[in-house]
Structures are given as C-alpha cells and as structure tokens.
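Complex shown without one protein chain; remaining protein chains in place.
Per-chain numbering from 1; labels A, B and C assigned in written order.
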Amino acid sequence: MRDHRQEIDRKMSRKIDLNCDMGESYGAYRIGFDEALMPLITSANIACGYHAGDPLVMDRTVRLAAQHGVGIGAHPGFPDLLGFGRRQMQLGPEEIENYVLYQVGALAAFARSAGAKLAHVKPHGALYNMAAKDVELARAIARGIARFSKDLIMVCLAGSAMVEAAEEAGLHVAREGFADRAYNLDGTLRSRKLPGALIEDPKRAAERAVKMVRDGVVVAHTGEEIPLHVDTICVHGDTPTAVEIDKTIRGKLEAAGIEVVPMGNFV
Amino acid sequence: MRDHRQEIDRKMSRKIDLNCDMGESYGAYRIGFDEALMPLITSANIACGYHAGDPLVMDRTVRLAAQHGVGIGAHPGFPDLLGFGRRQMQLGPEEIENYVLYQVGALAAFARSAGAKLAHVKPHGALYNMAAKDVELARAIARGIARFSKDLIMVCLAGSAMVEAAEEAGLHVAREGFADRAYNLDGTLRSRKLPGALIEDPKRAAERAVKMVRDGVVVAHTGEEIPLHVDTICVHGDTPTAVEIDKTIRGKLEAAGIEVVPMGNFV
Amino acid sequence: MRDHRQEIDRKMSRKIDLNCDMGESYGAYRIGFDEALMPLITSANIACGYHAGDPLVMDRTVRLAAQHGVGIGAHPGFPDLLGFGRRQMQLGPEEIENYVLYQVGALAAFARSAGAKLAHVKPHGALYNMAAKDVELARAIARGIARFSKDLIMVCLAGSAMVEAAEEAGLHVAREGFADRAYNLDGTLRSRKLPGALIEDPKRAAERAVKMVRDGVVVAHTGEEIPLHVDTICVHGDTPTAVEIDKTIRGKLEAAGIEVVPMGNFV
Partner (left out) sequence: MRDHRQEIDRKMSRKIDLNCDMGESYGAYRIGFDEALMPLITSANIACGYHAGDPLVMDRTVRLAAQHGVGIGAHPGFPDLLGFGRRQMQLGPEEIENYVLYQVGALAAFARSAGAKLAHVKPHGALYNMAAKDVELARAIARGIARFSKDLIMVCLAGSAMVEAAEEAGLHVAREGFADRAYNLDGTLRSRKLPGALIEDPKRAAERAVKMVRDGVVVAHTGEEIPLHVDTICVHGDTPTAVEIDKTIRGKLEAAGIEVVPMGNFV
C-alpha cells in the first residue's frame, strides 16, 4: 500500500534523490572528493568506522552534509577495514543486526551533535550485495536499523529482497537504481565481471537516469525496456572523473524537469 | 552551587552508587563475571568496542543491566584493544572529543534499543587516569559527552580536574571514590607501584566505603583523615574474588543505613 | 611416491604426532590452558596475531614449546580477531597467499629468536575448513608457505584437497585426523550441526586415535570401517576438560606401543 502510494506521489512530483558514499577516509588516509561532490548530491552515505571512516572523518563529513542541506545517512559495512568492506564475510544474523545497530548509533551521535538528524541507512559494499540476494541477511540489517528507529529510511536495491525485508521491519524504503550499471532482463545488476557491465559514458549514464525517473524504465543490456521504479540513484565519488559525471547526471535530470531533493522529502 | 546542593541532598539521604566495569568480553574472549556481579551493583560502565567490548557483548550487557535496574553507562577508552585501554596514548583534544562521542553514541543505541536510557559516562583506564591530572584532556572528554547530551552524568575522580571540566561543559557530575585503594594526603590515589596501594581485605575496604559515605572522609595512608565526598564507589569485577568483595561492601553499606541506588537517582 | 614411502615408514615405526592450537590469548584476554597441555602434545600450532595471539603471547608460547621439545608451528588465520578466525571470508588467492606468508614470517622470527626452528604450518579455523574443500584456496595457502620455505610441513586434513595442494607446492605433508570427530563414509568430517558429530567420551576418542594409527582406519558414523592414514591427531585445548582428555589419548596411544613424537621426526 504505502509502496504504491509512494510511487504515485513520486511520479506526480517527479522527484529523485542522488546518493553518494562519503566519509571513507581513515586517519592519515584520504579517499574520495567529498568537498567537491557534496554540492551535487542530496544524500550522503557516511562510513561508520567498520570498513572505512573514523570519528574525526565522520564529524567532518556530517557537518559538511548538514551545511549543504544533504541528507545524512549511515553506511554500515563489514568489520573489515583491510578489505574496505568489499569482501564477503559469513556472519550470523545476530552479529549483522548488532553490528548495524552499533554503526548506526555511532553515526547518529555525530548527526545529533551537528543539530541534524539521521535520515537513512544504506548497507555498504559486500554487505549490500549479499543482502540484495539473501533475504535473511536483509532482515538482520533491517532489524538492526529498526532497533534504532523506525523513522529511518533503508536504501534497498530496487526489486531486491531488501525491499521486502525493510518493509517487514516497519522501515521506510528508498529503492535504489544505478545509472552507470547495466541491468539484466530480470532487473538485477549485470555482473561486473561481464563485458558492458559499466556504462562509462557520462551522457549515456545521465540519459539512463532520466529515463528511470521520468518513465520508470531502464533498458536492459539485451535491449528491452524493463520497469524500474527508483527513489534514489547512486552516484560514485571515488574516481577523479566522478565530479564531472555527477554534474552531468544532475544537470540532465534538472533539465528534464525532475526535482533533485533528499530522499527524506518524499519517501 | 549545584555541586554544593547535590552534596547536601546526598548527605541527607545517605545515598551511594556502586559502579563496576562491565561488558569487557570481546568475540571469543571472556573477561569478567557480569552475571554474578550485576545484582550487586547500581551502575554499569559498559565498554564500547574501542579498548574492549563488541556489539554482541554491548547488547547482552545493556539488557542484563536493564533487567536488574542497574544504571547504564558508556565506558569509552583509547582505541587500543591490544593494551585493553590501559596504555597512555598522546592524542589531540579533537581526537579525544570525537572518539568519546563515537563510543557514547554506539552504546546509547543499545540502551535505546533495550528501552532504557544512557545515564552516565565514565572514561576507562589510562584515559581516566590521564584526565584526572590533565584538565585539557578532561575538557575534551566532557565536550564529547556534552555533544551527545548534557543530561548525562560524567563520572569523575573525586577532587580531580575532571570535576571542574565536567561542570564547565554543563554535565552532571558523579564524584568517584575507591574503597580498595590507598589515598595520599592531598586526596589523590596512591600509586599502584608503591606498597600498600591496594586494600585487599574486603572487610577493611567495606569499612572505608561506609566511612566515605557516612562521614565524608577517608583515612590516608599516612593515618590522617581527609575529606572525600563521593557519589559513587568503584567496585571491581575482573577477579574471581570480586563477587565476594562486592557483596561485603554492599552488605556493610546497607547495614549502616545507607541506600545503595543508581547515581541517576540523586546526582 | 614420497607419500607412499612416508606411509610405510610411519607404519613400520608406528609414530604419531599430537598437535594442539596454542597461544590464542590476546592482550589482557586469556584463552586456553597452554602450560598444562604443552607437556602432553608434540606439535603446537601457534596463533600469529591475525585471528588470535599477539607478539608477547607468541614469544611466551614459542619458548614454552621449545622447553618441552614440542614442534613449533605457525597457525595462520583470517584477519578477523572479532570472529576468532572462525567466520568464512571470501578473499582472493593473492590475499590468502600473502596473509599466510606474513603470519608465517612473524611466527618464524620468534622461533628463530628462541633458538628453535619453525617446523610446520596449519591453517586455522574457517581458513582450514574452506581449504579442505577448495583446492584453489589450499593452493594459495601452500604457495604462501612454500615462499617462506619448502622445508616446512603443511598440516592437511587427511584425504582432502589440501594434501594435493601441499604436494604440488613442494611442501612436506602431515595428514591430520580427529579423534573426537565423527567421520562420513567418504572420509570427510561429519558436520558439527548434525547429532553425533562430536565424540565426547575421552576413552572412546582415545580408542579411535589408537585405531587410526595402528590400523589406519576409522569407524564411520554409519558403522563401517574406512581407511584413514594420519600423521598427526588434533587434540583440543580450549575447554577445562581438555587436559584430562589429552592425557587419556596420549596414555592409550603409548600403551598400544605407539611412539608419540613431533611430526618433524617422521614426516
């Protein structure tokens, strides 16, 4: 029900959120172009110290997001700094649930201290990818978030097991699409190991973003249009060209009359 | 002013809190006798994952404290699991402040999820010992706590620089005494490196605890009585004999007509 | 060829090694009964700081092993102290290979400093279990070991993919059996999740150990005898009853005329 209503509202208002991973530096180590990207996005997924990030970085990043009116989100990951949270770990659901709660609580403290509110939670890296295919894992994540607050939005791969898990836990859902990734016919992402998995041309990526939001479809790598309803589009921040790409995507969306606003405004 | 009023209130009601470090296990590693000790204490200082503790342990310990009506406190320490937070680290004030906020936020999430509230924060190990002598460090800790909430109580070594720092930051203060530690004439703790630093006889420790609360004095290791106003007494939980000692202390306090209640009830 | 000759030699001399995980303490955390167990075993698998252990513990454990004439082995594990190396991690072969080399090198330094020699390497926990089923992973481990020295023995689950991988890499092989674990008909270990997976009666475990060494067979959980040629038997050290069990096993082996000696003496 809520999902259906959300969708109509969204279509009427033609709103979209642009989310980006932020705050991934750690101690003396710098990753990302947070200062340059923050003005271009509407939601920041901020690392919480497990796979990346540290308290100083979290503080700085939360304040930067707040200054730009960007929605503040926790970006919990596996406890694997060495692997940047990109390596699969087989953890029990109780471990997942409590690791998520820990990270959400830590990030929320910085939001609170900056006079802002935590808006969303997006699982990071391998945790996100595994949850998209494993509903039990997705449920453990959702429980960890809901234990902190049911007012939070869980960012879920559109069409995946995560959406169901988040709704069961009583959370708000933001369905996520990827402008620069190829899709299979069934709406899943084409594996990065296969050719053509990445759309590297910024203009083409931007056009796909517009199509997703305006028409609710994406062209699968086989050429067919498939339905894909998204509330937020993931843009990347870890490459030198990210700023240019993200500018192009935001520009094309706005040129198409789509309002680019934080997901908390409409989800 | 507030400090003075607190003291009168406390004297009138003859109340004392017994605090103990809890939740110091980590993964497969077990430390402490939390189940046996929780019924004997009124405030639990729960490790937050930096020097000890992990999300599963935090969850379990917070729930255990809540079940026993024990006040829930964060016990932030240095990021030094290998040294159990007992080794001095020279960190900048900004690092200290944000490390404290991070740990307090994480622990508070578990309290919230258990339907309880975070009541107090007590710095751990070397962080506590350094802060007792270094007002700048104490201030950084206090700022970290106050950024989360000024409703929190900061547990401070009675008579130390920490008290001033906590009050400046607008926090509530619980002055802490040690029943099993010898005191110098100036009210500081006698170094553990010197003979007689530890009072190992549980009865003698219990008598010292009663004297602190009832009379507001402690006998220094030189034999003179010195004034010492305390709101909470630290009891230890990491030795096999801790349960017996803590029973003796609590028994003697109650036998002397002193009410043993969580610090949040009267501070 | 070498494998066949080894087997004949071993049968003639009726020799067996008893190996045990050791040095799993970490900082203030204590695990295991190393002092009590060291006199009972002939090879120590010593944690190297990734899943357990730290430099002080490694130093102490290596010296203790050397004092008792116990073979010194490295026990590399996943970089997951929080999970004690018992959780599966999906790492690339290059990561595995170099993580193993790192840990082997660190442990070898303590052996060298104690005037002893590193004799063997046994992968720990999830790394061992995964390698027993995944020959690519087993090969990566074997390469990591061989890069340090081809004189080392790799402890391999008898009958598993590890044996082949170790031999390919030019390493010596010690085939390992478990006296207290039930076996499937195909020689694999019965899953711990199934009933009867563990043989808890020390006498029965000891009898199985004798049968393995003397007769080269084990009774599968279905009742049939299956061939199982082992050079070393794993005994456990992390439970309070371990000392009693290990005494029983060693006693029965010696009573059966089997020589209990370090694997380096005959592999």
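Simple rule for what comes next: contacts are C-beta pairs under 8 Å (C-beta built on N, C-alpha and C of every residue); 3 or more make two chains touch, one makes a residue touch a chain.
Source: prediction; values computed, not measured.
The residue from C:112, C:133 or C:204 that touches the chain not shown here is C:112.
Checked against the full complex, the candidates C:31, C:104, C:230 or C:267 give a single residue touching the omitted chain, namely C:104.
Here the missing chain is touched by one residue of C:18, C:37 or C:58, and it is C:58. Contact with the undisplayed chain is limited, among C:34, C:80, C:95 or C:231, to C:95. Touching the omitted chain from chain A are residues 26-31, 52, 54, 81-84, 86. Although one chain is not displayed, its contacts with chain B can still be listed: residues 79-80, 82-83, 87-91, 126.
Not every partner is drawn; the one left out touches chain C at residues 49, 55-56, 58-59, 94-95, 98-99, 101-110, 112-113, 147-148.
As a working rule, only the chains that are shown with their structure count from here on.
Between chain A and chain C, two chains of identical sequence, the interface residue sets overlap for the most part, with shared numbers making up over half of the total.
Chain C has residues 82-83 in contact with two or more other chains.
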